[in-house]
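Just one protein chain is left out here, and the rest sit where they should.
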Amino acid sequence: MSWDAFIEGLRSFVVWVMDVSSVPILVYFVLINTSLLTLIVLAYLEFRAQQRRRASALSWQGAGLAPGVSLLVPAYNEEAGIVTAVKSFLTLRYPRHEVVVIDDGSTDATFARLEEAFDLVPVPRELPREIPVRARVLGVFVPRDGRTRLVVVRKENSGKTEALNLGINAASEPLVAMLDGDSILEPDGLLHVTRPFADDPTRMVATGGAIRPVNGSRVLSGRIVRVEMPQTWLPRIQLVEYLRAFLLGRTGWSRLGGLILISGAFGLFRRDVVVEVGGLDPGTIGEDFELVMRIHKRLRDEGRDYRIEFVPEPVSWTEVPVTARVLRNQRRRWQRGLWETLWAYRAMLFRPRYGRIGWVALPYYWLFELIAPLLELLGIIIVPLGLLLGVVDVPFAVLFLVLAYGYAVLVTLAAMVVDEWAFHKHDRWRAIWQTVASSVLENFGYRQATVWWRLEGMWASLRRKKHVWGVMTRTGFDEDPA
Amino acid sequence: MSAPAGDPDANPVRVLVADDDADIRDLVEFKLTQAGYAVEAVPDGVSAWEAFSANPPQLAVLDVMMPGLSGIDVLRKIRESDFAGVPVLLLSAKSRDSDVDTGFAVGADDYVIKPFSPRELLHRVNGMLARAR
Partner (left out) sequence: MIVGAALLLGATIVVLGACLLLILGVIAVRARRHSRSKRDEMLLSPLRPPLITVASGEDDDGSAAEELTWATGVSRTVLDRNIADLLTKIRGAPAEQLVRVLEVHGAVDAAVGDLSSRSSVKRARGAQLLGLARAAHTVPLLVDALRDESVEVRNSAAYALGLIGDASAAGPILAAIGVPDRGLPAATAAEALQSMGVGISEVLREGLKDENARTRMVAAHLSGERSFTRGLPELRHLLAHDPDVTVRETCAVAIGRLGRGEDADVLARHTGATEPLPLRRACVTAIGELGEPGAVPTLAGLLGDPDPRLAELAAGALITMGAEGRDALAGHEDDAAVRSARLVADLQKSAA
């Protein structure tokens, strides 16, 4: 076959692919962005209702109806920040809460710092084994003052998920909050995120709090004292992403009654329900997602009347990756966790018993979160190829791209308007321009890179097909300790 | 209204007031100024801590619920500072017993619950200073 013939063949192939795929891709683009826009409108409606509640004079106290909370803080080599973090957690505004630090076999001075700061003494306590934990417990410690509600549990290193499970065992309050040791919580964040439990005490089983990137903001004594935009574009773009997907997306899902994802960076659960479903699964990558799915499945299977809600008030602030390498790891892990959990719970799709979870939320995630990278990849390959081969009308292609990405920008800007209207966290005008610029810049490079990383994540899990596609998705450990 | 204890010719007793709510801030400032105190009023926890460390007052009135650093956070920092002995009064929302508990655990000397009576606040400030002497 001659070179010309090859080019000719390739050309007709590309033309064929474009003929076949252009309409589906366009439809897909419109669908995904329209559904995002719908979620944002739903979020707006939710915010409007909450806004009124907040604007009103009602500061809530709950008359003691808010259940006690155990804050679970897994720590692995966090000597630098652990004491400040624990102090800031202990002084959160809340009627009844304890802090449970699980030192996951740190090799630095994490424990020594805690011991010194809180004058810890060992307690010969045996911890409940409601959730099986394989790692050995090395000791349980409490402050000598007999008053500060802190428990420190030392264990052999076995990863964050097991640390959390052990923390759940050690927790003595009816609610458990799972957070990262480097999370920064709003002083009244707990009051916000427990409110649904006080309002609906017999049905609420889990709530998720809004998480915002902390990069660039001023932090003092474990509190955000001045909100600023991140210094560089990578975290700025993530800020825009968090706004769109996490804050507004999840508020929208929550209003629809189809919330299936609560971030591991701040989730609040009924302890008894977590114990009932067996705790976090140390075998999965996306253990937070998997837990929520397991709760949904179990409670629906048993026909129980329950609620899972998202609280859009800022609760927790977290450091987002500033380098492409760390971001790549994060996104690969997320996609892999998403894929494996969706696959493990595929039987819930389109079953009447699972209601909106089975009919709306799960199909949405399959269609848009899983397949999106594949279709975007196709576009990324075919369009430049077509241009190269001269089978694409250049103005037409440019227009097509402008439309597709313009719609994506539109969705982001809508999220930004709603956020500005409801929360106005950033009070500098510069922040607006940076957000607008980020929502545009996101489409040049960032978007394509994350598509690739997500495909890598899926590929990684497909390669281990045999190990992965079991009943409960066991893959063994390869999780980052942090 | 009762005047603060002490010699009127001497420097007036300095009180730091921190509340993000302009109404309360102005009201407390007014009430205490009328009673002869030298009041410095600030709108948030960070300014409160900055004002405190720049020039420690003889007494501080801190609202618990402030954005950023809460009153309890500021109290915590004061108690860890070189001027840990400065009496602190916390202002807390209605029936937030928990704030009061946490506040005392961190080292508050007294508290007033909102909605509060301005007169009662003044009496408490006077009382705390009298005890501190």
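Lettered A and B in written order, each chain numbered from 1.
Please note the rule applied: a contact is a pair of C-beta atoms (placed from the backbone, for glycine too) under 8 Å apart; a residue touches a chain by one contact, two chains touch by 3 or more.
Since the model is a prediction, treat every value here as computed from it, not as a measurement.
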item	value
Residue in contact with the excluded chain [from A:P24, A:P363, A:P384 or A:G406]	A:G406
Option from A:E79, A:E115, A:E130 or A:E456 whose C-beta touches the chain left out	A:E130
Where the unshown chain meets subunit A, residue by residue	49, 52-53, 56-66, 121, 123-130, 142, 144-147, 172, 174, 195, 198-203, 271-272, 275, 395-396, 399-400, 402-403, 406-407, 409-410, 413-414, 416-417, 420-421, 424, 429, 432, 436
Contact set of subunit B toward the excluded chain (per top definition)	1, 21, 23-24, 26-28, 30-31, 34, 95, 114-120
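The definition used in the following text is that only the chains that are shown with their structure count from here on.
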item	value
For subunit A paired with subunit B, centre-to-centre distance based on mean C-alpha positions, whole Å	40
Subunit B to subunit A touching residues, read off their complex	44-46, 49, 64-70, 72-73, 76-77, 93-99, 102, 105-106
Complex contact set, residues of subunit A against subunit B	59, 61, 63, 87-88, 91, 93-96, 147-148, 187-188, 220-221, 223-226
